[in-house]
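Below is one structure; the comments refer to it alone.
Right, subunit A next:
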Amino acid sequence: MISELIINAFLVSIMLAIAIALLKARTVIYTVLLTSAYSLVAALMFITLDAVDVAFTEASVGAGISTILFLAAMAFLPKKEEKNVTNQAFPALLCLTLGGVLIWCSFDLPEIGLATSPIHQHIVPEYILGSRDDIGIPNIVTSVLASYRGYDTFGETIVVFTAGIAVLAILKNNKTSLKKIKSQKKVAENGQ
Partner candidate 1 sequence: MFLAALTACAISALLVLARIVLGKTTFDRVLAVNSLGTIIVIGIALHGFYANRPEFLDIAIVYALINFIGTVAILKLFSTGSFKGNKK
Partner candidate 2 sequence: MDLFTDLLTGLFFFLGSLSIIIGACGLIKLPDVFSRIHAAGMIDTGGTAFFVLGMIMQSGWSLITVKLLLIGIFIFFTSPVTSHVTANLAREKGMVPEGKKIGKLL
């Protein structure tokens, strides 16, 4: 038990160190690399918390896909971040207040792992007991996501898909209109 505690403390301190380094970073590619390292450590953290599926997602999406997406976006950005000169008192106050409210709310939560808390009483036992016979997949989280809450997941997928199509449409439109503007400019210059 004590060793679990040490592992967790170590991981959290590493994540804190990376976060502080992220704050200090001023080049974009360095930031992306640090984010990737952060995801790597976060997945390890989820594994120590026994959340296999979250760790799986974090490993593939957080460390893999989002790094590549960040890089693809980075190709359109200037190489260095400019120094921020706006007043930061208000955002800091907002963050501190929100954090305080969340911590205050967390006192009302039931104890972690308590068997009599409401979330463990209602429908979860049914899922846990029935998952093996109903669906036949050893992983309960997968069976809940893909089968018990299938409609939910289906709706989510549709929403994400629509968003993707919309982004693509906007980007494509933007490109052609840019070309149009360029060609009009050329025509105008030639006309002069």
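Here is how the candidates were picked: all candidates are chains of the complex that A comes from, given by their letters.
Keep in mind that, in the parts below, a contact is a pair of C-beta atoms (placed from the backbone, for glycine too) under 8 Å apart; a residue touches a chain by one contact, two chains touch by 3 or more; residues count from 1.
Values in this document were obtained by computation on a predicted structure and should not be read as measured data.
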From 1 or 2, the one in contact with subunit A within this complex: 1
Complex interface listing, subunit A residues touching candidate 1: 3, 7, 10, 14, 17-18, 21, 29-30, 32-34, 36-37, 40-41, 43-44, 47-48, 50, 52, 55-56, 59-60, 63-64, 67-68, 71-72, 74-75
